[in-house]
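Here the complex is missing one protein chain, while the rest keep their positions.
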Amino acid sequence: MKIGVFICHCGSNIAGTVDCAGVARRAAAYPDVVYSTDIMYACAEPGQDAVIAAVKEHGLTGVVVASCTPRMHEPTFRKAVERAGLNRYMFEMANIREHVSWIGKDMEANTNKAAELVRMAAAKLRLNRELKPKSFPVTKRLLVIGGGVAGIQAALDAAEAGLEVIMVEKQPTIGGKMAKLDKTFPTVDCSSCILGPRMVDVAQHPNITLYAYSELEEVSGYVGNFDVKIRKKATCVDWDKCTGCGLCTEKCPSKKSYDRFNEGVGPTTAIIIPFPQAIPKKASIERDYCRMFNQGKCGVCAKVCPTGAVDYAMQDEFVDVKVGGIVAATGYDLVDWTVYGEYGAGRYPDVVTSLQYERMLSASGPTGGHIKRPSDGKEPKNVVFVQCVASRDPSVGRPYCSGFCCMYTAKQAILTKDHIPDSQSYVFYMDIRSPGKGYDEFTRRVQEEYGAKYIRGRVSMIYPKGGKLLVRGADTLMGGQVEVEADLVVLAVGGEAAAGSPALAEKLRISYDGYGFFMEGHPKLKPVETNTAGVFLAGACQGLKDIPSSVAQGSAAAAKAIGLLSRNMLDSDPQIASVSVNRCVGCRKCIEVCPFKAIQEIDMRGLPKAEVIETVCQGCGLCNATCPQGAIQLSHFTDNQILAEVEALCRF
Amino acid sequence: MSVLEGKELRVVGFLCNWCSYGGADTAGVGRFTQPTDLRIIRVPCSGRINPLFVMKALVGGADGVLVSGCHPRDCHYAEGNYYARRRLEVLKGLLPVLGIDPRRFEYTWVSASEGQRWQHVVETFTAQIHALGPAQPFAGASRPADRHRPDAAAV
Partner (left out) sequence: MSIQDELKSAIKAALPDLSCVIGWGAGPEPLRAAPLFIRGEADLQNFSAGFLSVNNPALYLPALKGSKVGVVAKGCDARSVGQLATETLIIREEVHVIGYPCEGVIDVDKVAAALAGVCEPGEVGALREDGDNVALDTPKGEVRLAKKDIAADKCGRCIFPNAENADVFVGIRRAPTVVEDAYADIAAFEARGTEELKAFWEKEMSRCIRCYACRNACPLCVCRDHCIAASREPHWIGQTDDVPDKLFFQVIHAVHLSGRCTGCGECERACPLGIPVLKLKRALSRRVENLFGYKAGIATGTPPLLTFNIEESTIKERDW
C-alpha cells in the first residue's frame, strides 16, 4: 500500500498548539507511508484538491488526513478520496483537533500525541479494504410524531411534496401548545386563527393519515425502511361513528374532571371534546373521571349519543406501518413550578402559570376571555408577572434559558391592558431577551405604550395578605426591596422536554441531553438531523424555541425527509458484519446477541453456519466481539484493524 | 522512544462512536483541557469491544485502558452497552489473578453532550494511572520493545 498523510493546520486551530510539519516529518517514517505533508485547510477546496493531486502524482492507494473529528469531515474527505479515484473506505482520519489541539496547550505533548494518532490511523489503513455499498428500496412514507405546530408544518410540507405522511399525536387533538395560546407575539394575532386552518389542512390532506390519542409503541428497522407500531389508545368512543356533536359532553354528569386542554382552569366533563376547533373533533372518555369506570354505573353518554358511538369496552389497538423516515416533533412541557415554596408551591389559587393565563385570555377558554381571579372570580387590577420561573435557575436543575418567556410575558402584559384598561402590570425580570425580528420593539411598546412596570430583580416571596398577594422582590437597578400588592400573579414558567422524551429517544435510538432534549446531528450544521439516519427533529423537542423557529424547523425537517425519500433507492452502509463460513462453527452465539435479528442460521452442506442479512445489519459489531473464532468480522472495524491500532500504541 | 518518556503514560481508550467519542469531541469544542496521555480508538459501539482488546493493550504495555460507551438505555444500537457492561465487569475479575493491577482498567458511560464529564473522566483516570506508575512488561519476550516504531529514530 502507498499511503499519503496530510496534517491539517485548521488555520491556527491545530497549528497553534501542534507542530504540524513535525508530525508530517514523523509520519513519513511510518510503514507504507510514501508521502507526507502539512496543509493549511484540508477540508477547503484547495486542500481537497491537494489531496487529490497527491493521490494522482504519487500513486497513493490510501489516504490519512489528520484534522478535526471524523464525525465532522469524514464524509467530506471520503468524497474527495473517491474523486481521486480511490475507494472511499481507503481513508482514515486522525482527530488532532478536538482530541489534541483544543484540549491542551503543551506543544511538545500535543505534537507527540498527534503523531501517534496518525500512526494509529496509518496502521489501521494498511488493513482497510475497498467496500462497496448495496442499494435497497425506500418506503416513501414519513412518520411525524407530535401534532404541534412544528409537526403540523413538517407534515404539511412533506404531504405537499407528495409524500404519504402518518401523524401520531398523543393527545385527542392536534394543535399542541400553540392551540392553547390566545394571541402570539410580536404581532398579537389570534393563535387559533392562524393555526386552525393548518390543523384543518392536516385533517383534510389526502396524503396525511392522522392517529390522534395514539403513541409510538415500537420502532425497528432502519433508514428507508422503519417498521413502526402505533398504539391507538382506547377513547371509548368509536370515532368512525362520532360526529363531534357534543351532546355527550353536555349531558355527562361527572363535571369535575381535570381539564387538560385548559390547564385546569375550571373543571370539565369526563367525556370531552378538548376545544371547539379540535382536530379531530371527536369525543373521548377520560377513564379516571368517568363514573362508568369508577362506580360501574352511569352510561349517560352512551344513552344520549345519537350514533351509538360510545363503547366502554374499547381496548387499545395497534397499527403497524412501514415508513422511510421519521420526524420527532414532541415539543415541551412546562416545568412543575410547585417546587418553589417561595411562590406558594401551588397553595395560592391566584398564582397561575402563563399557560393558564393564556386560557383565561382566550375567548374560547373556560372564562370566555374574561380575566378572573380563580379564588373569587373578581377582575384583577394589579397583575404581577414573574419571569424566569424554572428558567436560568440551576437550583431546580433548569440552568438554561427557555427563550420564549420574555416575549410571551410582554404579550400577556399588553393583553392584560387590552382586557382591563384600568389595570396595572408589573414584570419582575432578570434580563429581557428579545433578539428576534420586531421583538425588542415589542418589549419597549409594552413598557412605553402600555405602561407595564418592569422591575429588574427576582421575586423572593409571594404570600397572601388580606385577599391580595404580596409580592416581595429585589429591584437591582434601583437597589432595594420592592413590594407589590397583586390581585393576580402570573408565573412565566419555563419549559422542559415533554414527558416521556427519553423513552421515545430510546425507541428511536437517538441521543438526548441531560434535560431530555433530543440531540441534533451537529449544533450548527445539522440542526434537524440526528445521528440516526432517517430520524429528524422539529420544534421544541430539540431545544426550547418559539413558534417562528418551530415552524422553520418543521419545514427544515420536512425538507430533509423529502430529500431522503425522494430517492427510489438508498445505498446501504457497507460497514457491516460478514461471516467467514470456513471459520464459523455454527455455535449461534452471534445469532443470540444480535440486537437487530440480522443474523440467521443457514445450512451449508449439512453444517450449520451463520449468515448476515445485509440490509438488516446496522454495523454495531456486537457479533464480532462475541464470536470466539472471530469468524464474523465487522467490515472497516475488523479485529485486525483494531488490533493494528492497539499494536501501534504498544510499548512491549 | 517518545520524547515524553517519564512525563506521559500510555493510556488507551476504546470509545463508541455515537456517545463517548462525541463526548470527547464536545469536550474539545468546549476547550476542556485534559491530560495528553490518552490515545483514543474509535469503535462503533461498546458492544464491539472484545474484552480481549483490553487484555491485548494491557499485556502489550498500556499503563491504563479506559472503555467508554453510551449510558445504559442510550445505546445507538439499543443493546450493545448492556453486553459490554457484563463482559467488562467480568473481565475485572481476571486482572489481579493474572498479575495486573485491576485499577489499570476502567469502563464508564459518557454521552455525546457530556463534554465536561468526559474531561472529568480523563483527568480522574489519568491521575489514577499516574498514581500506579508505568506498567512493567511480562518478562520473557524475545522481541525488542518498540518494535512497532520504525519512526522512533526519526524523532
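A few notes on this one:
To keep things simple, chains are lettered A and B as they appear, and every chain counts its residues starting from 1.
The criterion applied here is as follows: contacts are C-beta pairs under 8 Å (C-beta built on N, C-alpha and C of every residue); 3 or more make two chains touch, one makes a residue touch a chain.
Keep in mind it's a predicted model, so treat the numbers as computed, not measured.
Considering the intact complex, the chain excluded from display touches A, B.
Contact with the omitted chain, checked across B:4, B:29 or B:55, is made by B:55.
In the complete complex, the residue from A:58, A:105, A:583 or A:597 that touches the missing chain is A:583. The set of chain B residues touching the chain not shown comprises 51-52, 55-56, 59-60, 72-73, 79, 82-83, 85-87, 89-94, 96-101, 106-109, 117, 120-121, 124, 136-143. In the full complex, chain A contacts the hidden chain through residues 580, 582-585, 587-589, 592-593, 626, 628-631, 633, 638-640, 643, 652.
Convention: only the chains that are shown with their structure count from here on.
Computed centre separation for the pair chain A/chain B is 31 angstrom, with centres defined by C-alpha atoms. By the touch criterion given at the top, residues 2-4, 7-8, 10, 12, 17-19, 21-22, 24-25, 27-29, 31-36, 39-45, 47-50, 53, 56-57, 59-62, 70, 73-80, 83, 87, 111-114, 119, 137-138, 141, 145-146, 148, 150-151, 153-155 of chain B touch chain A in their complex. Put simply, chain A touches chain B in their complex at residues 25-31, 69-72, 95, 97-100, 102-106, 108-110, 112-113, 115-117, 119-120, 123, 502, 505-506, 509, 511-514, 519, 531-532, 575, 593, 595-596, 618-622, 624-626, 634, 637, 639, 642-643, 645-652.
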